[in-house]
Structures are given as C-alpha cells and as structure tokens.
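First, the structure itself, so that you have it in front of you.
Below, a portion of the complex is reproduced, with chain positions unchanged.
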Amino acid sequence: MEALAIFAYAFSGLIEARKRRLDAVGAFLVALVTAFGGGTVRDVLLSRRPFYWVEHQDYMLFIFAMAIFAPYVLRVTSRLFDQRALLITDAIGLGLFSVSGTSIALDAQMPAFTATMMGVITGVFGGVLRDVLCNEIPLILRDSRPYAVCAFAGCWIYLGLEHLQVDTIYNVLLSTAFILIARLITFKFDIRLPH
Amino acid sequence: MEALAIFAYAFSGLIEARKRRLDAVGAFLVALVTAFGGGTVRDVLLSRRPFYWVEHQDYMLFIFAMAIFAPYVLRVTSRLFDQRALLITDAIGLGLFSVSGTSIALDAQMPAFTATMMGVITGVFGGVLRDVLCNEIPLILRDSRPYAVCAFAGCWIYLGLEHLQVDTIYNVLLSTAFILIARLITFKFDIRLPH
C-alpha cells in the first residue's frame, strides 16, 4: 500500500513533467520531488535522519526506471487507470503520508497542532515542490477543492483515536480511510473552500 | 511588538494571496510562510531547534484564524491602517527580525559577515518564499528600493554596538530603530539601488 502511495505521487510528477515538456532528467527529478518532497521537508524540520529514500533506495531506483521509460509508462498507465482510479490512488497516498507524518511528529514530541501541521506538510509538500519546480502556483493553494483540509481533519482524527488509545494499526487504517472518503465525498458533491 | 512584526508579515502574505485569488488554504500557507519562513530558514541553516512557531503555537493559531476570516480581516485592516501604517509596521518587522537573527547567529558562534547575512535572511526570506509560492520573482530581488540593504546596515550597527558592549536591550532597540528610519528615509526620498 505504501508502494502504491509512492507510485501515485511519482506518477503525478511524471504527468506534470510531460505537460511541461521536460526531458528525462526533468521527469526523474520532478517525480522524485513529488514522491519524497513532503517527507523530506518534514524530516528536515524535525531534524530526523536517515531519510526514507536513503533507507529505501529501491523506491528511488524504481522511480529512476519509471522516468527513463516515462512515455511508455504514461501510455500503459493511462490505459490501465482511468481518471477515477488516479483520484483514489492519490487520495490513498494523501491519507497514508499525512497520517504517518502526524505519527512521526508525535514521536518527536511535537505539540498537537504542530504534529497535525507536520502531517499535512508530509501529505501536500511533494505537490507544492513539484508545482514550484514546474513554475506554477501550487495547485493546493488555489484549487478551492478541499485537499489539505481533508488531510488536516484526518490528522486530528488520528490524534483523537491515539488519545483514546486505539491500537496504532487500526488508527492508521481508520484515519487514512477517513481522508480517502472525505476526499471522494467532497469531490463527488463538488464542495468548495471559500475564496 | 514582536506580535506586531509577525502580524505585519502574515498580513502581507494575506494581501498577496488575495491578489493571486488563492483559497483559504492558500491564504493560510502563504501567510504562515511569510511570517515564519525567514526564521525557519535561518534555524535550518544554524541547526537550531525548536522553531519559533513550534514554541509559540498560539501565533500559528492566530494566523490560522486570520486566514479563515481573511476577507473580513483584509477589509477591517484596510480601514484601520493606511498604506503608510503598513509600511511602518513592515519596517518594524524587518528591523526586529533582522536584528534578532543576527543576535541568534552570533550566539551560534557564526563569524561577523555570516551573522549579518543570517540577520538579513531572517528579515527577508519570508517575503522571498511568499513570492516564490505565488510564482513571482521575489520583490526584494528586483524592486530597486533599499530593503535588504537597510536590514544589512542595521545588522552591522548591531554588531558594532555589541562590540562596544552596549546593553543588549538598548542595542536591539537602537538597531531596529535605525532600520525603521533608514527604510522610511530611503522611501521618502525615493533612493534607488543601481540596476
């Protein structure tokens, strides 16, 4: 499931790179930054080492291969996954990254509000860095659809269940499921943030 | 006074977010980055923890509330403060942030030139990150009006007075006042940097 989340984020980087007509190096760097940017910013803020992508070099090699065969990967994937499958995969990624980010921040003795912010950062900063590299205003800052807000709410649910001493595995699953469902519902009913 | 400086910076983030038609999440993130970006970059460079905004969660919550009620806040504030009041508030922020950044860098055993650079970074990097997020060339890089230069001069004055063993409180007040006045004078007489 973790692999799926990383794949979903890297894939959204590849799509953006293609749209901007970047070369293979650009596709690799943008995919890498999208997949690991959020966690890396969180770890730098928390002074935490080693980074996830240093411990799991295989993911980095996987993205390396994805970028080299990007045109092929994009063609195959667009046949296998439709728009909706991508939305769901991305929402799972958002859920997993945000909840795990909150959990890691709590382990590092962060206070509650900061911990949820770290969770949101883990979930959304990959996309922010991707858009900054591609010279756009980050999507989450302007796309009035609730994205960071769903992550934020899910992080508080994680905090609440943690406080009620729910077993961590169930807690992660429940909060991630909440973020996934919240994202799909707000999408379905086209709920918008105030502008 | 510190609260005033943070408010001034966060407020300039809100204005920029409004100009770019960002949503509530965008307004919050841009205001947050403007207010705490400079100090956070400095602390990452100095390997210093905890961050100011982790120790003072109440400021973060305050900006959170500001962003949610951004349209209302912007309307009230534009009635209370005119352009000149904002210029002064921002200049006080620049002074306080730069001088305190220099002082913190000195405590971390940085050499003189580096310490003043850290002071300037503390004062101006919030604005740089705000503009990068909003997809603009940072204002301080192109607006030939002396902004970073005033901060830089004030940081050296702080260093000089520190060397003369002036009491820290007076020193901070004097250097901050210098930056404030320098900024207002260069503005009044429309002094420009070479292009």
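Here the chain labels run A and B in written order, and each chain numbers its own residues starting at 1.
The rule is simple: a residue touches a chain if its C-beta (ideal position, glycine included) is under 8 Å from a C-beta of that chain, and two chains touch if they have at least 3 such contacts.
Note that this is a predicted model, so its numbers are computed, not measured.
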Whole-assembly copy number, given 2 chains displayed: 3
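Note that only the chains that are shown with their structure count from here on.
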Geometric centre distance via CA averages, subunit B-subunit A, whole Å: 30
Contact footprint of subunit A on subunit B as seen in their complex: 17, 20-26, 29-30, 40, 44, 47, 49, 51, 53-54, 57, 60-61, 71, 132-135
Footprint of subunit B on subunit A - complex, ascending: 44-45, 47, 110-111, 113-114, 117, 128, 132, 135-138, 140-144, 147-149, 192-195
